[in-house]
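With one protein chain held back, the other chains of the complex are shown just where they sit.
First chain written, first letter: the chains are A and B, and each begins at residue 1.
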Amino acid sequence: MIALELKGITKRFGSIVANEGVDLQLKKGEILALLGENGSGKTTLMNMIAGIYFPDEGHIYVNGEEVVIRSPQDAFKQKIGMIHQHFKLVNVFDATQNIVLGNGKKKFNIKKSVSEVKEISEKYGFHIDPGKKIYDMSVSEKQTVEIIKVLYRGADILILDEPTAVLTPQETDKLFAVLKNMKEDGKSIIIITHKLNEVLEISDRVSVLRKGHYIGTVNTSETTESELTEMMVGKAIDLNIERIESEHVSDRLIVSNINCKNREGVKILENVTFTAKSGEILGIAGIAGSGQRELLESIAGLQKIDTGEITYIDPESGESVNLRDKTPTQIRELGVRLSFVPEDRLGMGLVGNMDIVDNMMLRSYENGKGIFLDRVNPSNLADSVISELEVVTPNSHTPVRRLSGGNVQKVLVGREISSSPKVLMVAYPVRGLDVNSSYLIYGLLNKQKENGTAVIFVGEDLDVLLALCDRIMVINSGKITGIVDARTVKKEDVGLLMTKTFDNDAKEVEDGGSNE
Amino acid sequence: MAEVTNNSGAKKLHEPLFHITRKSAVPFWKASLIRAIAIFAALVACGIVSLILIGKNPFYIYKTMFDGAFSTKRKFWIFIRNAALLLGYSLAIVPAFKMKFWNLGADGQVLMGGLATVACMLFLGGKMPDAAVIAIMLVASIAASVIWAVLPAIFKAFFKTNESLFTLMMNYIAMGLVTYFINRVVKGGSGVLNPIGYANLPDIGGAQFAGRKFLLTIIIFAVITAFMFIYLKYTKHGYEISVVGESENTARYIGIGVKKVIIRTLILSGVICGIIGFVLVGGIDHTIRSDISAGRGFTAILIAWIAKFNPIFMVLMSLFVAFLEVGSGQVNTVFQLDNSAFSSIIVGIIYLFIIGCDFFINYRILLSAKARETLSKIGGIFKKKQTREEPEETVGEETVLEESDKTEDGKTESEITENDFETAAEKEDDRI
Partner (left out) sequence: MMFFVFLTSAISMGVTFLYGCVGEIITEKSGHLNLGIPGIMCVGGFGGCLGVSIYMQSLSSPDNANWFLLIIISMFFSVLFSAMFGALYCFLTVTLRANQNVTGLAITTFGVGFTNYFVKNINMANFTKASALISYSPLKGKLGEFGDIFVSHGFFIYFAIVIAIVAALVLNKTRVGLNLRAVGENPATADAAGISVTKYRYIATIIGSMIAGLGGLFYIMDRLGGHWEYVLDIMGWLAIALVIFTLWKPIISIFGSILFGGLYIAGSYITGLSIHQKELFGLLPYVITVIVLIITSVLDSKENQPPAALGLNYFREDR
């Protein structure tokens, strides 16, 4: 029995073809993994089923009948519900309000809805407080709200877009258990992912997209990781990340006991202490929003800290430089070569509406003569970044927001490493990038490490962190729960550190999985 | 989307007739062409409105408007001077707007400058050489305007206080202060301060030169235009303004002091407003009224916005708006409308058209296969219209709807055929 079928779906965004002639079948009561690299058109395809986009060409069949899905309402009518990667929740509403939102069929009665929400939670094994405001929720709680929202509307076909990207291994296990419960209940599920191990663990069948084209579908029980990789990337490639040996390791950046609070007075960093060493990649693992951003920003001089010290050791003179309470400009003027690739590329690292040249100038615009700007050097830099990192762009005067995600990141990383930094901080540098760009970025980080830079790498994919970094520091609710050797630690142990409830003496534990 | 729901029809299996996607970068000439068509369409609409209101042949009205700007040398010079003044206001607000600081208070800032100027003329005029008084006037005017501009900036920088309402309230406070001042210094309660004979700005050129009373103003604002063009595009300050305007986070990230930039930029706005106040009072009116700005502060916002904050385009827009104003003023006189609101209506219509036409620059409309088929059947009728008339048609409709309750008919379809062939792509974030 086929629950959902797509035939010849095509979607273009101007000259960019997101999907071309895609066919897909979802059987009733199965979990289908939709596999593909970033940018292969998985999300676009699913958005067309969910009514966010309208296909340029093609047909959609639900339970054997052709349907037209013009809007999310139409999708709900076909009992299709999608859990988007970027949650679609209203922050100032509570869980129940979000769940009943837009559901016009039932009578508006919040009390009754609360009990229905509880019912659904019990049936599938969720834990949720119906009256909790979204802005007080953790990522996995928000995801739970999203799933309940879809179930509350009576969806039979569920689409989950990269649901595990933001979860710890333990939370992922829980989610998968829930998905299995739902499958047993007769729901049909599509899960979008690019993580092969998850595909093998949860799905019944796998459909693969590559560059917007449908490649094929295989039964999970009859396939292997390497076969899937080849389908996904188009050639057999080595997915192993290289880890080069560290040389000339010495202390470069010493962070001791820093504390800071946000505007509401909640502590976001608590007694954070660690040392970043030259010639080494220090990974930072943790659930999204655990204080990673604030930590990097306090080092970069963007976040005021209440107590603690940040000390930079100059590699030439060996002198200590105090970075506390310095602005980015002051840090630059002290001769500290600190580079920072922030998580929000177009919102912080770059200016979307400016061209590549002007973006290159961000760090160096003050070098111009007198009050005037110098655009010659930035223009040369732009040209060399474009040619060395193979940025795909018409020319250096293209606004960066017109570039694809991978090229935007190349421009940003290219600028940040152009100053030959001694400390390089990168936050989620491969998020949204395709395999080739990701590996190019890993290569660049390794190159920096080879040059004796202290690299701090905030990542979300534990497999990547384990393969690339020398040490991994785990942060949980603004506290460091452990610093472990990436060569020997087990992934599950890192996962436990990410979620463990805090005890006071877990500040710095070298080379150990846990400190209890 | 209205486009989708409105046209989806009742049948279940109906594709939407069309849907809308973003365009990629439109070449400059094409964007300009679309705007030119919008302006042309707006002029047509204005003609129709004038026809309804005045009941005369629209071409005669256009001719009258043209006369208002060009029929005599004096009229021409007034037209150019008015354009220069409008341009001055636009230049005063443009750096702030580029920074996304909505300064609605240019009127008040100019007024305070004017108040300081008139106070100098009144209390110092005749007591020391005119040249000295003029110098003091300039300094006082700039100082007063800067205070008025920088107050909202300080609160915006430190507390994120809503600057648009703050600056707006400062306008009304300035107006109140001017009225208060006039009533204090003018005996008899007439509320009108007669022109002051001292410390008037000099004329330029001989007595034979028709532009002698106007040239100085024009030169001053030409210089400011050149300055602003260079300042925004080639200086570090201009770059900082762009970065702060695009993303405060990026500015923080590279160490630009956002507070400093906001305050510094508004000081610059204040300086220009001070010069305007100085010119208006010292060079043109020689007195002050609370409505001396005549709402130019608002007009300037629309000019700057439509010109995409580019000083060169702002020159063109200022000329155009000044033409409309003196033109509709002439229409008032010739047709004895006894009503200066006529020009507000004309200018308002033009704004709405130009604001609306950006849609056709940034988006394209995709037709469904079925709609295309239907269109090709009736294509013969619309063939002629395929030559880029689209903005005019639709934008026109709504405004006309406002004026004469005209309803939609086949027009929406004619505009689509053309758009269908555009290239398109990606996001474009042009919100402020």
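Convention: contacts are C-beta pairs under 8 Å (C-beta built on N, C-alpha and C of every residue); 3 or more make two chains touch, one makes a residue touch a chain.
Predicted, not measured: the structure shown is a model, and the values here were computed from it.
Visitor: Which listed residue (A:50, A:313 or A:474) would be found touching the missing chain in the intact complex?
Guide: Only one listed residue reaches the unshown chain, and that is A:50.
Visitor: Where the complex has a chain not shown, which of A:71, A:217 or A:364 is the residue touching it?
Guide: Of all options in A:71, A:217 or A:364, contact with the hidden chain holds for A:71.
Visitor: Touching the absent chain: which residues on subunit B qualify?
Guide: 1-3, 5, 20-22, 53, 102, 104, 155, 159-162, 164-166, 168-170, 172-173, 176-177, 179-180, 183-184, 295, 298-299, 301-302, 305, 339-345, 347-349, 351-352, 355-356, 358-359, 362-363, 395, 398-399, 402, 427, 430-432
Visitor: Counting contacts across the full complex, list the positions on subunit A that touch the omitted chain.
Guide: 13, 50, 52-53, 71-73, 76, 82, 84, 88-93, 97-98, 100-104, 108, 135, 149, 264
Everything below uses one rule, namely that only the chains that are shown with their structure count from here on.
Visitor: Suppose each chain is reduced to the average of its Cα coordinates; what separation in Å results between subunit A and subunit B?
Guide: 43
Visitor: Please give the residue numbers of subunit A that touch subunit B in the complex, ascending.
Guide: Of all residues in subunit A, those touching subunit B are 13-16, 54, 56, 66-68, 70-71, 300-302, 327-332, 340, 342, 344, 346-354, 358, 361-363, 365-366, 368, 371-373, 401-402.
Visitor: Give every residue of subunit B touching subunit A within the complex, in rising order.
Guide: 4-5, 8, 12-16, 19, 21-25, 234-240, 242-243, 246-247, 249-250, 252-255, 257, 366, 423-429
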